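Below is the structure I would like to discuss, written out as structure tokens.
Showing just some of the chains, left in place.
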Amino acid sequence: MKENILLIGGGGHCKSVIDVIEQENKYNIIGIVDKKENIGQKVLGYKVIACDDDLEELHKKYKNAVISVGHIRSNAVRVELLKQLKKIGYILPLIISPLAYVSKHATLQEGTIVMHNALINAGASVGKNCIINSKALIEHDSIIEDNCHISTAAVVNGGVLVKKDTFFASNATAKESIIVDGFVKAGSVVK
Amino acid sequence: MKENILLIGGGGHCKSVIDVIEQENKYNIIGIVDKKENIGQKVLGYKVIACDDDLEELHKKYKNAVISVGHIRSNAVRVELLKQLKKIGYILPLIISPLAYVSKHATLQEGTIVMHNALINAGASVGKNCIINSKALIEHDSIIEDNCHISTAAVVNGGVLVKKDTFFASNATAKESIIVDGFVKAGSVVK
């Protein structure tokens, strides 16, 4: 039987998250938590059922949550939500698209989501609360620290260390064995 | 039983189209329509059986056609062919590689082909007569209008509007929520 899960955040990234969770077919989406004024609206057929103030009350019924707020430049909202959800007692499961490939020699932590067609290779490790977005590539031995967003089609080559809170933008490339920290522009090459 | 289909155009793109149709395994390729002087030649084992002048005659026997002419810079030939084929009464089926992923929350229209390893995410829509080429990524909520070519490994991020007739070249990137119109250079980043 599928476990229930709440989605926290009802914007654009939430749609991609829904698609991954539907394809993974492990969780039953109960609804979305968003701003008070959005209650009653729908995202891909799922209702906004509550706002952030209701998270404690909701936890009496539901134990799993996924942060479906995106991270472009700032991850402040995601980091704050993680703290709040953990404090209440929510479980933030690791979500992996069945269309992604994660090596059995890689390790990933709670609250992280691996989107469609992403690839995490042998010896890599990914911390908490990360987005490994559609078609992103994390090569062998790379380390992605907590709260990072490796954006769509981005390429992190072998042995790279991506420091916590980094936004590694779409289709950017990190050459092997370097340290990346903070902000990487779309399409750029980091040496 | 598989339906019959004609391929219109016998160049390089045609080979990729053949590979997709063979893998999809829904259509039986009858042959290729190309220039008169190429009749009798073969592309990956399929014969050039007729030229454009024969399209009306061929339609008496065959109802499905796919435009297998490429689109680099100009899509004039593809647009003209679409008009001609529709006028005669051909059906231009939507072709999707089984190696691509198209979200059930995305919509696509006739005459469009989604090549191997392309990904079209939730909430996206793609118009008529488009090529979504190998490894291209169309993210959530993006709109690709008619007659576009989203080329190999190109990345259209969330909420982008790609206006009709656009050539979005190989490995280019469009940042989220922008409008793209006309011509995008290979490997470039559009903001």
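We call the chains A and B, going by the order they appear; numbering starts again at 1 in every chain.
Criterion: a residue touches a chain if its C-beta (ideal position, glycine included) is under 8 Å from a C-beta of that chain, and two chains touch if they have at least 3 such contacts.
None of the values given here were measured: they were computed from a predicted structure.
Of the identical chains making up the complex in this file, 2 are positioned in the shown model, whereas the full set numbers 3.
In the analysis below, only the chains that are shown with their structure count from here on.
The rotation relating chain A to chain B, fitted on Cα atoms, comes to 120°, given as a multiple of 5.
Averaged C-alpha coordinates give centres for chain A and chain B that are 32 Å from one another. Interface of chain A with chain B (complex): residues 12-13, 15-16, 18-19, 22, 44, 72, 99, 116-117, 134-135, 152-153, 170-171, 185-187. The touching residues of chain B, counted against chain A in their complex, run 101, 103-105, 117, 119, 121-123, 135, 137, 139-141, 153, 155, 157-159, 171, 173, 175-176, 187-189, 191.
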